[in-house]
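Working notes for the structure below.
This part shows subunit A:
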Amino acid sequence: MTNEELITAIGKVEAEAETRQGAQYVETTVPAARMYDFMNQLKQDKTLAFDYLFCLTGMDQADHMQVVYHLESVLHKHVLVVRVKTADRENPVLDSVSDIWPTAEFHENEVYDLLGIRFNNHPDLRRLFLDENWGFPLRKDFKDDIHIVSR
Partner candidate 1 sequence: MAELKEVMITTDDIKTDEYLVNMGPQHPSTHGVLRLLVQLEGEIVHNVQPHIGYIHSGIEKMTESLSYPQIGHLTDRMDYLSAHMNNEAVALCVENALQIEVPDRVKYIRTIMAELSRLASHQLWWCVMGMDMGALTTFFYGLRDREEILDIFEETCGARLTVNYSIPGGLMFDIHPNFQRDVKAFIKKFRTKLPEYDRLLSGNVIFTERTKGVGFLSREDAIAYGVTGPTARASGFACDLRKHQPYSAYSKVNFNEVLSDVGDTYARYQVRIQEMWESMNIIEQLIDNIPEGDYAMKMKGVIKLPEGEFYQRVESARGEFGVFIVSDGKKNPYRVKFRSPGFSNLFAINHIAKGWKIADLVAIMSTFDLVIPDIDR
Partner candidate 2 sequence: MAFNIYDFTTLTKSIHEGLTASYSATTTLIIEWTIVGVAYLLFVALFGLFLVYAERKVCAAFQQRMGPMRVGPWGLLQTIADFIKLLMKELITPKEADKFLYNLAPFIVIIVSFLVISVIPFAPGLQTFDFDIGIFFVTAVSSVGVIGILLAGWSSNNKYSLIGAMRSGAQIVSYELSVGLSLITIIILAGTMQISGLVEGQREMWFIFKGHIPALIAFVVFIIAGTAETNRGPFDLAEAESELTAGFHTEYSGIKFAFFFLAEYINLFIVAAMATTVFLGGWMPLHFGNFESFNQIMDLIPGLFWFFFKVLGVIFLMMWFKWTFPRLRVDQILNLEWKYLLPINLFNILLMAAVVLFGLHF
């Protein structure tokens, strides 16, 4: 499937998705409310069949949080980058995709640990690296006078 076909196919799956050709991969942005169904479709749809989630990144975007999912279809060899923005920055919440791709369970744990994004329906949301009383270090406003020397 070429990238143009991929863009149209994604448009059919989810009308609200904004899909465009990025510098490297096809990129799409979906509203947080629609994301779980959309992701599920990406996995189940035979022509898309995105069965391999190879990267899940959380990001602090000043006024909101964003999670970027890098998806690949092992069968069709196409790659899709899905972006989901949270509504709230201080208490961000998203749906978990760990029942679609089991590997997401631990990547979501990591995102929760470092950025404080909570995931609904996550089977075991816990802090992976840090103590419970740490802040969320990857947030841009994270302050740590002892460990971080700012120049």
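Regarding candidate selection, all candidates are chains of the complex that A comes from, given by their letters.
Just so we're on the same page, a residue touches a chain if its C-beta (ideal position, glycine included) is under 8 Å from a C-beta of that chain, and two chains touch if they have at least 3 such contacts; residues count from 1.
Bear in mind that the values here come from a model prediction, so they are computed numbers and not experimental data.
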item	value
Chain touching subunit A (counting every copy) in this complex, out of 1 or 2	1
Residue numbers on subunit A that touch candidate 1, as the complex places them	22-25, 51-55, 57, 59-60, 68, 70, 74, 77, 81, 101-103, 105-107, 110, 114, 128-130, 137-138, 142, 148, 150-151
